[in-house]
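All protein chains of the complex are present and in place, except for one that has been dropped.
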Amino acid sequence: MAVKLSLKTELDVPVEVDGIVPSVVGGKTLEEIQSLEVYHGNRVVKLGEIFNVSLEEGEENLLICEGDFSKVKWLGKGMDGGKILVRGNVGPHCGAFMKGGEITVEGHADDYLGAEMVEGVITVTGNAGSYTGAAYHGSMNGMKGGKILLEGNAGSYLGEKMKEGYIEVRGNAGDFVGYKMSGGKIVILGDSGITGAAMKGGEITVKGKCELPPSLKEEDGKYVGDILEGGKGVVITG
Amino acid sequence: MRVLYDMKCTFCGNVCDDILIQIDEDGVSTKNTCKLGYHKFLDHPRIEFPQVDGQKVSYDEAIETAAEILVNSKKPLLYGWASTVNEAIAYGVALAEKLGGVYDNTSSVCHAPSTLATQETGIPASTLGQVKNRADLLIFWGCNPMSAHPRHPTRYSVFPRGFFVEGRRKRHVVVVDVRKTRTANIADEFIQIPPNSDYHIITAMRMILAGKEDDLPNSVAGVPAEKLVSLVDKMRNARFGALLYGLGMTQSRGRNKNVENAIRLVQELNSHTRFVIQPMRGHFNVVGADQVPTWEVGFPYAIDFSRGYARFSPGEFSVTEILRRKDCDSALVVSSDPAAHLPARSVKHLADIPVIQIDPHPNLTTRFAKVVIPSSLVGIEAEGTVYRMDGIPMRLKKFKESEYLSDEEILERLYHKVVELMGA
Partner (left out) sequence: MNLIIRNGIVYDPQNGVAGEKMDIFIENGTIVENLPKDAKVIDASGKLVVAGGVDMHTHIAGGKVNTARVMRPEDVKSGIRRNPGFRAESGYTVPNSYGIGYRYARMGYTTAFEPANPPISAFHTHEELDAIPMIDKGTFVLSGNNWNVMEYTKKGDMEKLAAYMAWLLNRTKSYGIKVVNPGGIEAWAYGKNMRGLDDVVPYFEVTPADIINSLVKVNEELSLPHPVHLHCNNLGVPGNFETTLQSMKLVEGIENKDRPVLHVTHVQFNSYAGDSWKTFSSGAEEIARYVNKVDNITVDMGQPVFGSATTMTADAPAQFALHKLTKAKWSNMDVELETGAGILPFFYSPKNPVTAVQWAIGLEIGLLVNPGKVVLTTDHPNGGPFTSYPYIAAMLMSRKKREEELARVHKLVEKATSLPSIEVELTLEDVILMTRTLPARLLNLEKKGHLGVGAEGDVAIYDFNPLEADPSRDYGVVEKALSSAEVTVKGGEVIVKDGNLARQVYGKTYWVNTYTDDHWSLIGDDVINLFRYYSLEFSSYGVEEEWLKASHPVEVS
């Protein structure tokens, strides 16, 4: 059985649903799922107070989020398996710290999509905000593994401090793509802003136009750097 | 006639503490202030009495209504703080924590990128007296103190007679900016850079310092490399240099990355000579508005308490973002005017939620406010502690009695009212 959530009413302040992941809701009864706790602003509420919860025929460990979830934060935080399908937009921190499984967003994602994720696959048909696959403030590393696929555009700081894994953006990306990244791959099919700054390792490919800081050095048609960091990162353009 | 010496000016981050105030039957007059400071001590329209929905009420009624609004909110935003005293801010932070709300201050729209940069790389700084006594090289980057901090050049940086540096002639002054400012007029050198090129130019300077200038193109973002080589040479050869930067660096493309890059440049310069970097902070206590919550709860701004402890996330909890996202359901605005200063899309949400304002003066935000609570003027009618832009604590004195409660008194009462409504 799959579990389906949809909002009862439009949200005023955001709801934070960390903990509501496929491996937790899977196998539970409707009542059990409805009584799981989430944060609605400063109030702890039951999941069933905010969402219509239903069980549907479908894959085991599938969580379907129907409608506009743009004020729903931390969806799929740290999830370790199963699938989440969002039929609409989703709020910040979707898939942050994810350890496995799949998230598909049929809409737009917000900031911190897949931030510090370790494993798993995130696919977004629309755009994502800033800090996709990035590190939180103060953290040493961003994304450490897994894949993020964006059919639309990415905001700024895509893959900041990324260590391993793969990010593909079909559209454009903002400034500071791969800032301080140390490993992994980023592919951008469109254009990007400042790219490869403070890079230590890893590889960024930009098919369209991009802007490189002067601290990347051209070598055999590629750009290597950031030389101020003694970096061995590679940016491939065009 | 009363004459008061060494009074402190509560306009900008300079917090000049040599203001002379004369009080006679004609009113208050001042000496030693700059134009901005002079203006600060003049009489301005006041919020005359506490109001709820435009109706005059008592302080107690206004505070009670405010407390009820806040207690009934799921995510109240408590914003402002840069133009009040530490003692009031401490109550504000306690209130935000108690309510499970959000604390943010005006730095989130000016020098927050400096905080983010400091989180990444630290910051080698000094007090202003160190600059005055030792700096033989001053670089003003993206800041215009002659207009924004008018007495900074005379008291702390360009002109004063320092212990080891005898005065203006012994200092080399460089202005780096996108346009020729009034500060550029008093500088020895003006380097014009194109808007939004800071990151690349600072990167090029770091490369020059690291001996990698051969890897540079002839010009970086339109600035000839040789000009940057000459600037870096001056920096390396200074005995004590100071890079003083402003919103031109923090609020242009690159933001915190610009600042981080500039801090790295200064850190690297310390292997060659002594160099410090200092943000030119705006409001007279915006530093306190960062420092107080930092010791109270661990973070300086953009703090959410909905889980009972502090979480820092500027992309969600800074004033611009939380309003743009329509994520808060009420707002307490203290000594600030977000309606005048924030982007229109953020201000729009203020019209849709109950707003409580604590301020001596009516402003644009007053129009949005359901509850308006007048306060006394800090540094004139109320005492308290503020931090100068370099973190030096300054105790403000009062020299006038006021019929209004101080920010500190209002917030203390509001805090206790909230505790009463919520229970300990």
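Order as written gives the chain letters A and B; numbering starts at 1 within each chain.
Simple rule for what comes next: contacts are C-beta pairs under 8 Å (C-beta built on N, C-alpha and C of every residue); 3 or more make two chains touch, one makes a residue touch a chain.
As the structure is a prediction and not an experimental result, all values here were calculated from the model.
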| item | value |
| --- | --- |
| Identified contact with the non-displayed chain, of B:Gln130, B:Asn144 or B:Asn261 | B:Gln130 |
| Identified contact with the non-displayed chain, of B:Gly27, B:Gly122 or B:Pro195 | B:Gly122 |
| Touch criterion as defined above, residue of B:Pro195, B:Pro224, B:Gly298 or B:Pro343 at the omitted chain | B:Gly298 |
| Residues of chain A in contact with the chain not shown | 137-140 |
| Where the unshown chain meets chain B, residue by residue | 5-6, 8, 17-18, 86, 90, 94, 97, 115, 118-130, 132-134, 155-156, 161-164, 239-240, 267, 270-271, 273-274, 276, 290-291, 294-300, 305, 307-310, 312, 385, 387-388, 390-395, 424 |
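Simple rule for what comes next: only the chains that are shown with their structure count from here on.
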| item | value |
| --- | --- |
| Whole-Å gap separating chain A and chain B, where each centre is the average of the chain's CA atoms | 33 |
| Residues on chain A engaged by chain B in the complex (per definition of touch) | 12-14, 16, 39-43, 71, 73, 92, 111-112, 129-131, 137-138, 175-176, 179, 194, 197, 213-215, 217, 227-228 |
| Contact footprint of chain A on chain B as seen in their complex | 73-75, 99-101, 116, 119, 199-200, 203-204, 206-207, 210, 212, 215-217, 220, 253-254, 257, 264, 305-307, 312-316, 325-329 |
